[in-house]
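This is the structure I have questions about; it appears just below.
Left out: one protein chain. Kept in place: all the others.
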Amino acid sequence: MSLSAPATGRPIARRLRAKLPVLLALTPAIVIGFVVYLGAMVWTVRLSFSTSKMLPVLDWAGFVQYDRLFATERFILAAQHIAVFGALFITLCLVLGFLLAVAIDQNVRGEALFRTIFLYPFSMSFVVTGLVWQWFLNPQLGLQQTVRGFGFSDFKFDWIVNQDFVIFTLVIAAVWQASGLVMAILLAGLRGVDAELWKAARIDAIPTWRVYVSIILPMLTPMLATAAALLAVSVARLYDLVVAMTKGGPGLSSEVPAKFIMDNFFERSNVGLGSAAATMLLATVVVVLAPWFYAQQFRKRRGRA
Amino acid sequence: MSALAEPRGPKPKRISLARLGIHAFLIVVAAFFLVPLWVMLVTSFKTMNEIRLGNMLAWPADFTVEAWYKAWSSACTGLACNGIQVGFWNSVRILVPSVIASIAVGAITGYAMTFYRVRGANALFGLLLLGAFIPYQVFLYPLVRLFSSVGLYDSLAGIVVVHVAFGLPLMTLLFRNYYSSLPIELFNAARVDGAGFAQIFRHVFLPMSAPIIIVATILQVTGIWNDFILGLTFAGRQNRPMTVLLNNIVNSTQGEAAYNVDMAATILTALVPLTVYLVSGRWFVRGIAAGAVKG
Partner (left out) sequence: MGAVSVREISIGFGEIKVLDKLSLEVAEGEFVVLLGPSGCGKSTLLNAIAGLLDVKAGQIWIGMRNVTWDEPKDRGIGMVFQSYSLYPRMSVEENLSFGLRIAKVAKDEIARRVAKASKLLQLEALLPRKPAELSGGQRQRVAIGRALVRQVDVFLFDEPLSNLDAKLRNELRVEIKKLHQEIGNTMIYVTHDQVEALTLADRIAVMRAGVIQQFATPTEIYRRPINAFVAGFIGSPGMNMIEGEVKDGKFESPGVSARLTTYPGSTKDAGRAILGVRPEHIGVGRAPEGRTMIRGKVTVVEPMGGETVLRTDVAGRELTVRANGDSPAKLGETIDMHFDVAQSSLFERDSGARL
């Protein structure tokens, strides 16, 4: 529906004048969309094909930075770590979030209190979460020591300083923060299930757990996919938690791509290498999220038809 | 059961094993969520001597708020040792203009995109949404160079612009969805009455926007206060937000770690969004639902 305009002036000028306020209103969005998002993204990719070190240099260096990247042990480790973290984090969040949503859906006493308890970590910063868990899992003064103080003198939980296990501590802290979100999303979905569907299942003699697994879970698939997509975005972004909780250590054993990129841009003055890593991150995100995006569009089109 | 001749009236209630199990499960998980918070709290009220004893769950034997004073006013956040209050006020100075600006821009953009067919508006919206999924690190370095070339780098104005820019996709999504759900007859009636773009927005839709503004405010306050990476990169030495200073206090390698001070500083940093969360209750959840259910 186009705007109608006062009948003065030439047609084109008239249309332009009519559309002026709208274009003005959309200017911030246009500037941000093209400069910040599109522009910066293109620039980063461009820089990945240059030899930039401390300052950007606009030469063409082909795939030199990428070769360097894949020969850098730190990056390979970061990629491995984020893959392990991502798989565990997303799975555990979805499972725990689903179980919590189902449990709360049972009309339990104190439902509001439970919901508040499960969601409050999500309101806090990843930095706060990282610091809390860093303290909690401190081998000398945290969990390990406390349990030993109760008499279990052989209890060992030094994962946070253990190169092989530190990634799991990150998973625990992140799941603590984010499962409440999954629970909130799925609970909304559960509440949207028609009450008469429950009645019909009750009359058909279907046990409650079976209703959740065979009937309701398939209905929740779009919401699970959305939750998984949101979690995947957090995985790609993972930076604050690592900096606060482990600083990437011990050694390189909790290094992640986002941190690798930041360090190379700002501390090690390796702009070209950092850009290459950033481009790889971008490519991974696009590849992982493309099917979900496509499914959303497909659902919307089918819903509209 | 022999006393009762036959069933009549209300069914006798039995506590089934399943219900007990569900309550037990919820309580165990609630403990998982609450114990770290408990530990944070009690540690902040202990003396360092007591902390070294190593029972992190114990209630302070010697309750003291000393650590809180230190955290607020004298903890070392780098070169300066003025406590985390510096970060608190910095965060406030960043938060207020950023929230107001990003909601204003989001509202107008959402309004324009809902009611006015401009060629390319949908594509623009798609671009913004796509951008929201991509990690900041992909955009960061060119932005830093751009900002420093226009003098915005390391400044309050710069960090505000950054927050507006990165908040725009979500804000536009919220307002666009909200305005789409309102009856279009309102818009048409105002047009027939002769009102223009800004007038319709100011007199018809802005007054109706209270619910979505509340949701947007909650999301932005939480998101901006909790931000670390953008504040670290763009805010500059004078304006470093609370999260950045907190990280400096705890993870600095200077001197001996004062765990009670660390915990007090952590709680202070978490206090603002946590309060918003507890006060806003259902609105917070509504915000998540609005943001998560795309389109």
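Note that the chains take the letters A and B in the order they are written out, and that residue 1 is the start of every chain.
The working rule: contacts are C-beta pairs under 8 Å (C-beta built on N, C-alpha and C of every residue); 3 or more make two chains touch, one makes a residue touch a chain.
Here the structure is a predicted model, which means the values were calculated and not measured.
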Full-complex contact with the absent chain, from A:18, A:35 or A:206: A:206
Contact residue for the chain not shown (choose from B:9, B:183 or B:207): B:9
Touch list for chain B against the chain that is not drawn: 6-12
Missing-partner contacts on chain A, residue numbers: 194, 196-197, 199-207, 210, 214-215, 218-219
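Here is the rule we use: only the chains that are shown with their structure count from here on.
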Chain A and chain B: spacing of chain centres that average the CA atoms, whole Å: 15
List of chain B residues in touch with chain A within their complex: 18-19, 22-23, 25-26, 29-30, 32-37, 39-40, 43, 51-52, 54-57, 105, 108-109, 111-113, 115-118, 121, 124, 127-128, 130-131, 133-146, 164-166, 168, 172, 191, 196-198, 222, 225-229, 233, 243, 246-247, 250-251, 259, 262-263, 266, 269-270, 273-274, 276-278, 281, 284-285, 288-289, 292-295
Complex contact set, residues of chain A against chain B: 1-4, 19, 21-23, 25-26, 28-30, 32-33, 35-41, 43-44, 47, 56, 96, 99-100, 103-104, 106, 108-109, 114-121, 123-128, 131-136, 140-143, 145-146, 148-149, 176, 180-181, 184-185, 188, 208, 226-227, 229-230, 233, 236-237, 239-240, 243-244, 247, 257-258, 261-262, 265-266, 271, 274-275, 278-279, 281-282, 285, 289, 296, 300
